[in-house]
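Note that this complex is displayed minus one protein chain, with the remaining chains in position.
Going in written order, the chains are labelled A, B, C, D and E, and every chain counts its residues from 1.
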Amino acid sequence: MRFAAFGEVMLRLSPPEYLLLDQTNELRMDYTGTGVNIMANLAQFGYETSLATVLPDNRLGQVAKSAIAKYGIRTDLLTFAHQHIGSYFAENGYGQRPTQVTYQNRHHSSFGVSDQTAYDFEQVAASNDLIHICGISLSLTDETRSAAHALAKKAAEAGKKVCFDFNFRPSLNTEPNKAAFMKKQYEQILPYCDIVFGSVRDLTDLLQMPLSGTEDELISVFMEMYQIDWFAGTKRTSANNQKQLQGFLYTRDEQAVSTSRELTILDRIGAGDAYAAGILAGYAESWSLTETVEFATMNAVLAHTIHGDVPLTTKEQVLAVLENPGIDLIR
Amino acid sequence: MRFAAFGEVMLRLSPPEYLLLDQTNELRMDYTGTGVNIMANLAQFGYETSLATVLPDNRLGQVAKSAIAKYGIRTDLLTFAHQHIGSYFAENGYGQRPTQVTYQNRHHSSFGVSDQTAYDFEQVAASNDLIHICGISLSLTDETRSAAHALAKKAAEAGKKVCFDFNFRPSLNTEPNKAAFMKKQYEQILPYCDIVFGSVRDLTDLLQMPLSGTEDELISVFMEMYQIDWFAGTKRTSANNQKQLQGFLYTRDEQAVSTSRELTILDRIGAGDAYAAGILAGYAESWSLTETVEFATMNAVLAHTIHGDVPLTTKEQVLAVLENPGIDLIR
Amino acid sequence: MRFAAFGEVMLRLSPPEYLLLDQTNELRMDYTGTGVNIMANLAQFGYETSLATVLPDNRLGQVAKSAIAKYGIRTDLLTFAHQHIGSYFAENGYGQRPTQVTYQNRHHSSFGVSDQTAYDFEQVAASNDLIHICGISLSLTDETRSAAHALAKKAAEAGKKVCFDFNFRPSLNTEPNKAAFMKKQYEQILPYCDIVFGSVRDLTDLLQMPLSGTEDELISVFMEMYQIDWFAGTKRTSANNQKQLQGFLYTRDEQAVSTSRELTILDRIGAGDAYAAGILAGYAESWSLTETVEFATMNAVLAHTIHGDVPLTTKEQVLAVLENPGIDLIR
Amino acid sequence: MRFAAFGEVMLRLSPPEYLLLDQTNELRMDYTGTGVNIMANLAQFGYETSLATVLPDNRLGQVAKSAIAKYGIRTDLLTFAHQHIGSYFAENGYGQRPTQVTYQNRHHSSFGVSDQTAYDFEQVAASNDLIHICGISLSLTDETRSAAHALAKKAAEAGKKVCFDFNFRPSLNTEPNKAAFMKKQYEQILPYCDIVFGSVRDLTDLLQMPLSGTEDELISVFMEMYQIDWFAGTKRTSANNQKQLQGFLYTRDEQAVSTSRELTILDRIGAGDAYAAGILAGYAESWSLTETVEFATMNAVLAHTIHGDVPLTTKEQVLAVLENPGIDLIR
Amino acid sequence: MRFAAFGEVMLRLSPPEYLLLDQTNELRMDYTGTGVNIMANLAQFGYETSLATVLPDNRLGQVAKSAIAKYGIRTDLLTFAHQHIGSYFAENGYGQRPTQVTYQNRHHSSFGVSDQTAYDFEQVAASNDLIHICGISLSLTDETRSAAHALAKKAAEAGKKVCFDFNFRPSLNTEPNKAAFMKKQYEQILPYCDIVFGSVRDLTDLLQMPLSGTEDELISVFMEMYQIDWFAGTKRTSANNQKQLQGFLYTRDEQAVSTSRELTILDRIGAGDAYAAGILAGYAESWSLTETVEFATMNAVLAHTIHGDVPLTTKEQVLAVLENPGIDLIR
Partner (left out) sequence: MRFAAFGEVMLRLSPPEYLLLDQTNELRMDYTGTGVNIMANLAQFGYETSLATVLPDNRLGQVAKSAIAKYGIRTDLLTFAHQHIGSYFAENGYGQRPTQVTYQNRHHSSFGVSDQTAYDFEQVAASNDLIHICGISLSLTDETRSAAHALAKKAAEAGKKVCFDFNFRPSLNTEPNKAAFMKKQYEQILPYCDIVFGSVRDLTDLLQMPLSGTEDELISVFMEMYQIDWFAGTKRTSANNQKQLQGFLYTRDEQAVSTSRELTILDRIGAGDAYAAGILAGYAESWSLTETVEFATMNAVLAHTIHGDVPLTTKEQVLAVLENPGIDLIR
């Protein structure tokens, strides 16, 4: 199965060793983004993956391309235009101290100012089997919104699977009346989608669907309404200073939840993308729902133990830990 | 409220990543000390703070001044004289391995060899509302002892609040007959003090006060004896490899204890100073005792999750974690 | 003499050890800008300095403030608004390989979107003796342009010295018809200026003044036209892989050129600001033109031997090297 | 008591801060190996120790020698020949992610291609009281196997104590029929041994001894068969994401097990060698079995909290933590 | 033009900042080798490039693949087998102190133990226009020798250009009678070659060709003998502590030498490969001999100013420095 993603590439800048930005002059630079994370993880799993995005036409664009190639992602769908890349500073949390993210330069990035005319979406659809579209594109700018809608339509018309991630960020949607506007955007793209990542809260708060019955029923209504094949997501719980993660996965007929897994957190960011990559691997391999959700959840657990957003796990590694949970040394 | 502290600035040298001094040639350099820590934290909280100390009249003094300014502390009360700064090497512990501190050059530092003639204590008292004096000054040298007594008297006479921290270090007081001598020193300074940080053990072991009734009664006797307004401190407990911290705060009428908080320790040193800064913030803001002690305790908990001695927390951050204890990502 | 500067604070991100951005994940972070550089250097020289700028109202703004305070610059004129800071990536050159700079996010930075309403220019003028305005403000955005003009007028009206730096960057002025527009901007601000940093090329190319006679005559015409007190700059030459620097300084009556100094380059950026700071020190101290230009040139030479844009030289150090050129160890 | 070890010196290369090899260009280099680890720890405990090995006759051999000397191990038994050293890459695990070790170049290392003719085993036996032989030598190459047998015989004949560590690594023994061959090797060396480190699984799987009765009985049979004085080892358990370690120690008459200790793991590798060093310290000091096993187990617990394979604990430190388990700061 | 190279991928391990291996525990890891270097540089120049090699079938092979992809080299000709990679330690020289290289594990590497059966040389020849073969393969092992001969033959038969680099390393050929044997190997491969990199010394010492006339005549004889199209190389000179580099390039009709360029050396290794890549770019573009040799020489000069073996120059950068030799800042 050949995968492509449409989404922003960002520069992540983090101080080393849990230091705050005031405590050091040293930053670690990584190239990241929902599309990068999922495509990189799927490439690690052995699939052919591509990324459709616009990178700046300068040194930072070249360096971003190198980073993407290093992850094993094909670079044939990259476009180079304009001069800016979005970035974020991540001050890694520790214990009770939360990770603090500060965004910079997203709206005016090369990606942010590019609409569908910057891409060859025909080729994106033609050369891939499943297209992943990150919901952030709907919030970011008029241009990215327009591009996302265009790609979803094009891919669906070409008979390809469309995978969509709600990924709703309140911090990108603070203007008044933005809620109603965003609801419309999501409603417009969902009919083209086959696989959706989200939460019950996305359905109730963003889509304003009424929670009259159980959560299961709500999800069922949602999936029927948009003819969604798979709906998946995770739940995070915290008790006694110990965090846990549990994955869920619905088809229109069945549902599965994973074992609830304890989290040991080295890096909090990117775990959701690891879960998505795990679900897509199960989809590609036609694993059972239970196998899929267990794999995806453990993949997300392991992503918490890896620095950076990009989940550099392999299938073998995830399966090894699933089979032998206490293992702490492989040689 | 304008705060000033009188105390030593030390150079802290720590190997990175929990390494021992034999394992690396690399050290992290920080400027620290009880006064620095508390004033820096209060500056982070938005107060005007100053530090009265003597720094070496050479490159290290200049660099220390830069570091102090970076923390947001005003540098107008700094004096530059002599050639030496005290330092300590901290090999950060991990799990069951304790942090190991090795002191160097404290007695002959520019601070250590300076008595009250090196300072303009009139100005210190005049331009601030609350003066913090660290008890280590009473142990260090004849000169620092003399300066501490002089400042306490001057501040009290000027009608300013005096805040005193027992901070008794057995390792600085190993000579024979030092116990009786130190008892006298503490008894001499306490009548000038309004806010005191300490423990029951300070009262029984250092001041030799008899524990005939409950601890509450002892503290009450102590506070009446010296007309102390606020007496505050923390208790650390350890069970099943899990450490906990609880703060207490007494006025002569009331008392409050905080929720007992689990500790996740990145850096053990400086947490007591974070607690003190939290209490002083509550004092400045006239928060209730309970609000104050909860804020101060959580501030100390967060200080354990930050590298170095200096608690770089903000009021907003402490309150955010108090309100939403499981939060692990802010963006 | 109290100095203030108006200008942008930028984040400089550079790989360590002459590495390219493709070769490392590690970046060094510094806060810089013409105003920061000159005010920091003058603070090192012992003067009181301030910076009037707008920093983002988030973690990056707080960290920038800490960095500015660390340089010894007063932070009382800083404003916090909006969410963005400009940045640049500097890949340090070595030997024949030039340093490569890539800018990001300047036009939409908190500074770039702020006009004079964001500042209290009354206070800037009232509390300082000399105001430095960087010419980049004229190129950057309509808002910074407007603010620069307003400040120059206000300072001149208050009877304060205005120092202006041409600092013309072709890369910020590539639009058609920008040349004529920029000429007008410079012509509008110069009447308010007392001290100007620039080059003959700025006069001929930017101001379109005809070079009919000698360069000296042209400069004389320019200085009379705008009633400039001091006009200063440097010339860089390169022969046999060896670079040299020479400073010049004109009053309307006299002129001086410095010894031509060989350059050993550790970091190429910021040397012009060091030269400016040296000239301003001579101005403040009423040194002779020759003393001033020699000091300023050696200060610029030393700035090439210091990492980063900010020239952390002291007066004593510059004078020591002037007096003892071969000295390589001080202990 | 003077100790010597016979064994391989390896270069350990690990990325910093739990990074994967794909995530960084930076590696930490350490010189390690069972013999190095145990001799270094015993040197830290105050004993005279030596290492008999062959190092490459090039820069890496010189650097390895420096590293060995730094650990306090005497370098008089080192031989320099050939050009290669074995190495391994350790990607440190975190939480549920296991540490991943990748070996390189062991069979063709200077140690691997050297048999007994490369050493002066007479001198090794003559100048030491106890000789430690690592079982890996029996698996590695014909040359190391031959050398190990020769040394065991020579030491036993000289009346010196021989200490042997099963240290069986399936990954070094994957050829068909290797099992029977290895069984013979172990049976051949055991008659010379006085102290043996191993597990019940070594007896049942490697030596193919039948487990007809209890484990204690099996160990008793084994110790009688080869006239072993001390047999010692550890058991690792894992429950609820919490790992524990327990040590055991048998003489032919008695047995002792340690308190079960929780593990906080900074670096997983080398803990077994720390346990061995602790047991040998008890042997040298004639501590009781219980004292010995408690000391050795806590030494292994602390080794998990120290970076690298080499347990840089001191006797004082181990005893301090045994006496005061919650201690987290020494100053 | 599509390029492929056949050659070894090595791990380069270098201490930072000119430190010796005894002075630090920190190493920088890079993946390198003549083929990697030239293909990476040509990829930077915009060509499609591939590498035919065998990498270990373990973590190090995966990481090497990532590194190769990051350079922009296609990974479709990589094979994964066996468990070892060759490596070298480079202690970077400074001033009069030479760079010191120590090799490890080359003969038993996955590449070293693989002959032509490990590759699909049909595909290598079919999918590329020019195949580069490094002469080190002739020295390394019987297997690499055999593979090199097979590939040269296959490529020539397919009508593709064969480019060969003498790259003779005495340290890999120290056995007695090796000289005559190696002469035969080189004589056997040269008839298949179109472009050859070497020196006069290679012709006289290795091929034992008599230098009866001028060097030009000797080269002419050599090129006629083997029907070589292009013969190119460099000459290094050193005078007064200043090193210089000059390139030469012969066709059977013409010859060109470059300007002699001063060298500023940050990293000595890989400059020869940069020269080769420059020549191949000129070949692909049909530049004049003079243009080609000037470009290639400046490319080699710049390669000396870049860390590591891999010349990360771009065409634009080389041309910019050729046109503006004194340039030290681009923004």
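The rule we apply is simple: a contact is a pair of C-beta atoms (placed from the backbone, for glycine too) under 8 Å apart; a residue touches a chain by one contact, two chains touch by 3 or more.
Please read these numbers as outputs of a predicted model, since none were measured by experiment.
> Counting the whole assembly, list the visible chains that the omitted chain makes contact with.
A, B, C, D, E
> I'm checking contacts with the chain that's been left out. Which of B:N25, B:Q227 or B:S260 qualifies?
That would be B:N25, which touches the missing chain.
> Of the residues C:K70, C:K161 or C:R268, I need the one that contacts the missing chain.
Of the candidates C:K70, C:K161 or C:R268, C:K70 is in touch with the missing chain.
> Using the document's definition of touch, tell me which of D:R2, D:K70, D:K183 or D:K315 contacts the absent chain.
Only one listed residue reaches the unshown chain, and that is D:K70.
> In the full complex, which of C:H108, C:H132, C:R268 or C:H304 touches the chain missing from this view?
The single option touching the absent chain is C:H304.
> Touching the hidden chain in the complete assembly: which of B:N58, B:S146 or B:T314 does that?
The missing chain is touched by B:N58.
> When the complex is taken as a whole, what residues of chain C touch the one chain not shown?
Residues touching the hidden chain, for chain C, are 16-17, 70, 261-266, 298, 301-302, 304-308, 312, 317, 320-321, 325-331.
> Residue-wise, where is chain B in contact with the chain that is not depicted?
Here the touching residues of chain B are 13, 21-22, 24-30, 58-60, 62-63, 66, 83-85, 87, 89, 91, 100, 102-105, 107-108.
> Spell out the interface residues on chain D facing the chain that's missing from view.
65-67, 69-72
By definition in this document, only the chains that are shown with their structure count from here on.
> Would you mind telling me which chain pair, B-E or A-E, is linked by more contacting C-beta pairs?
A-E
> With chain centres set to the mean of the C-alpha atoms, which chain is at the far end from chain D?
Most remote chain from chain D, centroid-wise, comes out as C.
> Per the centroid of Cα atoms for each chain, what is the distance between chain B and chain D, given in Å?
Comparing mean C-alpha positions, chain D is 45 Å from chain B.
> Among the residues of chain E, which are close enough to touch at least two other chains?
In chain E, residues 24-25, 66, 70 touch at least two other chains, as defined above.
> If you connect every pair of chains that touch, what shape comes out? Choose line, ring, star, complete or other.
complete
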